[in-house]
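Quick one: this structure, given as structure tokens, is what I'll be asking you about.
Every protein chain of the complex appears in place save one, which is left out.
As written, the chain order gives the labels A and B, with residue 1 at the start of each chain.
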Amino acid sequence: MPLIELKSVSKIYPLGNQQVVAVEDLSLQIEAGEFTVLAGPSGSGKTTLLNMIGCLDRPSNGEVWLDAEEVGQADSKTLSQIRLNKIGFIFQSFNLVPVLTAAENAEFTMMLMGIGKKQRRQRIVDLFAQLGLQGLEDRKPNDLSGGQQQRVAIARAMAAEPAVVLADEPTASLDTQTSEELLALMKELNREQGTTFIFSSHDPLVISHAQRVVSLRDGRLESDR
Amino acid sequence: MPILRCFLLFLLLYPATVSAFDLAELIRKVEQQYNGDSSEIELEMTIKTGHWERQLKMESWSLGRERFLVRILAPAKEKGVATLKVDREVWNYLPKVDRVIRIPPSMMGGAWMGSHITNDDLVKANHIDEDYDFTLLEEDERRWVIEGIPKPEAAVIWGKIIYRLQKEPLVPIEVEYFDEEDVLVRRIVFDDVQAVSGRTIPLRMQVLPVEKPEEKTIMHYRKVKFDIDLQEEYFSLGRLKGRR
Partner (left out) sequence: MLWQLALRNIWRNRRRTLLTLSAMVISSALLILCLGVFSGMLKDMLASATEQYFGHLVISAKGYQDDRDMFANFPADLDLPALRHPQVTGYSPRLRSFGLLSFANNSAPVELLGIRPQHEQQVTSLQDHLQSGRYLREEERNGAVIGAGLAKRLAVQPGDELVFVTQAADGSIGNDLLQVSGIFSTGDQGHDNSLVLVPLGWLQQLLVLPGKLHEISLRVEQPRQAAILAGQLTGGMPPELEVLDWGQMLPEMKEVVASYDVSRMIIVTILYIATGLGILNTFFMSVLERTREFGVLMAVGMRPGQIRLMVLLETLAMGLISLIFGVGLGVLLSLYMAFVGIDLSGSLTPITYAGGTILPRLHAVLETANILVPAVVLLLVCLLAGFLPANRAARMQPVVAIREE
């Protein structure tokens, strides 16, 4: 059984008196441990799809299965619980909490889960070492470079050991070299910890790193290789 | 036509004007009956209240409307207490402390010598004919009933005064005093009419407060002399103190 399965999923946004079909009748399976990129031009439905997989949004039609559970129609409380326990998010614009330090940002989800302080510290030390963030624990996000911030964001997404990490154009705000480094890091985490990664991107560099590329066009599946 | 109307109007107005003049004159005579041009009177004043009753003997002098002096002769405790009125001012003399006290305007409504007569009565009674407008309410062959209403600008205490006067000889029978709300406050009843010193006057006057029926003040005139030889200088603070 795949970790993630979308069955004929559609997402229709009402826009005034019109309807915008962001995703249309899309079916997709992603196995645990995959390193997948959702590719496609702007407006093709990448973010919409990621949001549905990430339990941030519900599909208009169809089913979303995560870890053998249908989450498409769950209530918002259940969804936030699933997000906390099973999903890690990485955003294009990092979106760290500015009043928290790098370490606090990274351990935030663990705190929400009620994990003890000692265990949290250990996990942060490990992750920061792995992500090359040693010595930056007590910095506030504003005092970090973009690449550093995104690495903290990766740490935050990974900290609670989620089943899947979703990253919506994680490198769009970074320069090529930093992007390259980050992709290498994430691939390493994917390999070593077996975490499933799903990216969205229209950056050829990112796409070239991917194990599997799912191309979207106008909300439909164009190719899968 | 216009001539006739004028004539009628004349008929209507003429008696009224004449009588208004006469009425004020009548009242003046009544209010001045004890004064004359000048007078010297010995009287007894009996005051009855719910708590005590007492009798004062006094002697008094007057000259015209504006000068008046009265001194207590008995009882011994108050012998020598005297009141002097000159124009609109009133002074009291207290022999016990040998002091003269001027009665301030705010105390003019206060009782005079503990009686039912106020200081105002002393000051303003003499001007009633000037401060009020009079109308004849009733008349028969023996008496007049006259109503006095204060003139708009007059500073007076009563809202209305009704006089009952006997025509022949001209003496008051009763005077009723009403407050601004037209409530009867006090009556003064006159009797014991006698001819003394060339005039006919009631020798007894009873002041009856309506609200306290058990209380009254009676003034009884004992020796009356009119038109005696008195000068204005007689009514001095020195005289008030009993010194010549």
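The criterion applied here is as follows: a contact is a pair of C-beta atoms (placed from the backbone, for glycine too) under 8 Å apart; a residue touches a chain by one contact, two chains touch by 3 or more.
Since the model is a prediction, treat every value here as computed from it, not as a measurement.
Within the full complex, the residue among A:S42, A:S76 or A:Q177 touching the omitted chain is A:S76. Annotation: of A:Q29, A:N61 or A:N85, A:N85 touches the absent chain (contact as defined above). Shown as candidates are A:S10, A:N61 or A:N95; the residue that touches the absent chain is A:N95.
The residue touching the chain not shown here, chosen from A:K46, A:R156 or A:H209, is A:R156. Considering the whole complex, the residue from B:E40, B:E78 or B:E147 that touches the absent chain is B:E78. By the touch rule set out above, subunit B reaches the unshown chain at residues 47, 49-54, 75, 77-78, 81, 92, 94, 96-97, 99, 101-104, 106-107, 110-111, 113-114. The missing chain lies against subunit A, touching residues 51, 54, 56-57, 76-77, 80-81, 83-85, 88-89, 91, 95, 97-100, 108-109, 111-113, 156-157, 160.
We adopt the following convention: only the chains that are shown with their structure count from here on.
Subunit A and subunit B have Cα centroids separated by 115 Å.
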